[in-house]
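Only one protein chain is missing; all other protein chains are in place.
And now, chain A:
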Amino acid sequence: MNEDIKTFTISIYTENNIGLLNRISAIFQRRHINIESLTTSQSEIEGVNRFVIVVNITEEQAKKIVGQFEKQIEVIRAFYHTDEETIYQESCMFKIKSNLLFEEPQIQNIIKESNTRIVTVNKEFFVLEKSGRRNEIESLRRDLNVFGIMQFVRSGRIAVTKDEMKVTEMLLAFNNQ
């Protein structure tokens, strides 16, 4: 197995239970694995949550840690994927002073060229939103930084896999027991 450190997206399908986040983060902590980002939401299956966690580790580590997740009672299935095996996005928001929108015509060009969306504009500030790869978001931030940013926030990665996720199978098998 490849011993190089790579970016892996770990997907964990779970029951929706208090305390599970604690259990999952403890598994990373014990192994000194730094979480690059963590997102949790409803999954495609009713009542089933999905964690999407990005970490930089070796494939060997990824395999073992997924085994540890699957061992948890309320984890339905866990998977790891490389960037090549996933379609992934992050999203970000910028809050910027409104006067700049009119005083700095450059900003309007940046917004147009980067496919950034204007969420709201009022007298004091306007808010931009963009989804994309990390490098796109970073370059947008660099471009806007020149003019001054009041607030910036970037979400964790969300990702879907190119392959099918075999989660429903396990749930169906349980129902048909």
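The rule we apply is simple: contacts are C-beta pairs under 8 Å (C-beta built on N, C-alpha and C of every residue); 3 or more make two chains touch, one makes a residue touch a chain; residues count from 1.
In this section, contacts and distances are computed from a predicted model.
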Name per UniProt, for the chain absent here [options: "Acetolactate synthase", "DNA-binding protein", "Ubiquinone/menaquinone biosynthesis C-methyltransferase UbiE" or "ABC-type polar-amino-acid transporter"]: "Acetolactate synthase"
Listed residues A:N16, A:T82 or A:T120, member touching the removed chain: A:N16
Per the touch definition above, residue among A:I76, A:L101 or A:I137 touching the missing chain: A:I76
Contacts of chain A with the absent chain, listed as residue ranges: 14-19, 22-23, 26, 30, 47, 63-64, 67-68, 70-71, 73-76, 170-171, 174-175, 177
